[in-house]
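A single protein chain has been removed from this complex, and every other one stays in its place.
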Amino acid sequence: MIRYIKDLLKNSWALLVGLAVTMRYMFRPKTTVQFPEQKKELGDRYIGYVKMMYETEGEHAGVTKCVACMACVVVCPVSCIQVTHDKHPDPTKKRIAKEFILDYVKCEFCNLCVEACNFDAIIMGHDYELALYDRSVMDMVLVKDMKYHDDLYDASRRQTGSANRSITSPREREIIEVINKKEHEERIKKAAAQSENAS
Amino acid sequence: MTMSKSDQSVHKRSVRFSPERSLFDQLPAETRIVSRRVRTAELRTEEFLLNVGPQHPSTHGVLRLVVSLDGEVITQCDPDLGYLHRTFEKISENRTYQQIVPFTDRMDYLGSMNANWGVAVAVEQLAGIEVPERAEYLRVIVAELNRIASHLMWMGAFGADVGAVTAFLFGFREREMVLDMFEEICGSRLTYGYIRVGGVAEDITPRFVKLAQEFLDLLPSKLNEYHDLLTGNPIFKQRTKGVGVITLDEAIRYGVTGPMLRSCGFPWDLRKDEPYSIYERFDFDIPVYYDGDCFDRYRVRMDEIGESAKIVRQALEGLPEGDFKVKKLARNIKPPVGDVYVRQEAPRGEYGVYMESDGTIKPNRVKYRTPSFSNLSILALMTVGWKIADLVAILGSVDIVLGDVDR
Partner (left out) sequence: MNTMLSAILGVLILFGVIALQGLILVYMERKVSAWMQSRLGPNRVGPWGLLQTAADIVKLLLKENIRNERSDRVIFFLAPILAFVAPFAAFVTVPFAATIGFRDLDMGAFYVFALGSSVVFAVIWAGYGSNNRYALIGAMRSAAQMISYEVPLVTAVLGVFLVAGTLSLREIVQLQSQGLWYVAVQPLGFVLFLVAATAESNRAPFDLPEAESELVAGFHTEYSGMKFAFFYLGEYAEMLVSSCVLVVLFLGGWLIPFANNANVPTWLHLLSFVSKVYLIIFLMMWFRWTFPRLRVDHLMAFGWKVLMPLALVNLLATGLIVYWLKS
């Protein structure tokens, strides 16, 4: 009998302790990050998806840095990179990538290709909002005719209609600001117009 | 290092493992016999077959259980596996040694660091690669942080299984802090690929150290909250105490490892028993409980969080300067002919990698021994005689990751 009452009181007390925990949290600041408006700060090493780098100055500005050495093609565990090569417009260099295609569906974001590249030609971009409605565009062409080309970025912009997507990687922002600013703005405008038309 | 009060186990029952005594001395003299209560109704009734999964809120992935019921009481439970089978062993046999590592992330996706580590060590032992000391420290730090994250997430999922949804959110909230740290050092939040053959992918940053210190300082108070919310709660105790008991004998026969084995009163932890890497340098305890029920599995894991925090603290303090990976490593490693079996203590139990080299750049045979598979195999035995509500609690207490079960 006494044990019954003792147990009853003890258990009720334990329940009250639990209730106190949830009540405390009721008035604490919340941990939610309101995603599209607020974004978590990403580390420098964040692995978004593979991006191509370009010559930033000189005669060949805007031309890809990739010299088609195939190191990344060999190292990729899922063989999702395809590179074709051509003669480099700069006579001091031998080869240049004519087309660089990455199968975004297969890529497992392991970063091995970036580490393998000795020419700093590819980096990991910080863009993670890459929702797409269509698998067919996921074979992303990073270089076309030796020039900047990023259809995945365009396609996801077009399909999800979010023209205000921010570019979060400082390194990326730098490139785009230096070389491709005008071209990039045009792209954004085009994408915005397209998404407007679509809706 | 002085131990702060908050570092101590809340239950004060963690025992120290004594390496002097041999394994079998530590078996209890008589293993308790637990009667599995299969009640047969006086009325002959029809068997009630219930198909739990593969789509069900609490099967933690795509597990299918065919359960025979007598009223609410389970008379038979047949797990049906293989929905997540991705042939990782065969894939690994067709990749070079360095390329294997990213695939292991996808096996035990809640303990990726440990999964990477096993493969890395196997390749290093095959090829005779010496890993720098700093790399070993970094490996221990990330592996133990991963253990904390895994146990926190398990705590939340287990809470949700028994109906305390708030614990689920709490567990995820704290796990998020660990993921932030991992994102800082390796750029990913789930499939890290951080521990590589010959070291780690990249060195840690000052921000990582800061985040880790903050997290370790915060952890004890959060643990106390979980204890207030779950451990002390009489309903939670009722749901878990004495539920799904396995004896030590059964556990050993089924090859159960990790916290499940330690909850049966057997202090078996590879970090103490076969100290690999640099674990013998750290001062930590192996939590052991004796009842072998869901509640003890819960307590073992909760105490392990504290012990892992202790290890991380010590490792951060003793972190030496130096290289974080082997300087000169061939693009394609060609180990001499031979084979190796490496086993380590992953969050879920014993994780083993068998690797056989034929002298080429690809392994001849790879075999993964994943803890979740053998831990799950005892489910059929454990659930018989319990109610359908207990099935969920027992399944939750096993801490399975279906990717780890099916590979």
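Letters A and B name the chains as they come in the text, with residue numbers starting at 1 for each one.
Definition applied: a contact is a pair of C-beta atoms (placed from the backbone, for glycine too) under 8 Å apart; a residue touches a chain by one contact, two chains touch by 3 or more.
Keep in mind that what you see is a predicted model, and the values were worked out from it rather than measured.
J.: Which chains here touch the chain that is missing from view?
T.: Within the full complex, the chain not displayed touches A, B.
J.: With the full complex in mind, choose from B:160, B:223, B:288 or B:342 the residue touching the hidden chain.
T.: B:160
J.: Would you write out the residues of chain A that touch the absent chain, in ascending order?
T.: Considering the whole complex, chain A reaches the absent chain at 8, 15, 18-19, 21-23, 25-32, 34.
J.: For chain B, which positions touch the chain that isn't shown here?
T.: 48-51, 56-58, 69, 71-72, 159-166, 169-170, 173, 229-230, 233, 235-236, 238-239, 387-392
Quick note on the criterion: only the chains that are shown with their structure count from here on.
J.: Let me have the rounded angstrom distance from the C-alpha centre of chain A over to the C-alpha centre of chain B, please.
T.: It comes to 31 Å between the two C-alpha centres.
J.: Quick check: in the complex, which residue numbers of chain B touch chain A?
T.: Per the touch definition, chain B meets chain A at residues 95, 98-103, 106, 166, 173, 176, 180, 183-188, 191, 193, 201-202, 205, 207, 225, 228-230, 232-235, 331.
J.: Using the touch definition from the top, list the residues of chain A that touch chain B in their complex.
T.: 11, 14-15, 17-18, 20-22, 31, 40, 42-43, 45-47, 75, 77, 108-112, 115, 124
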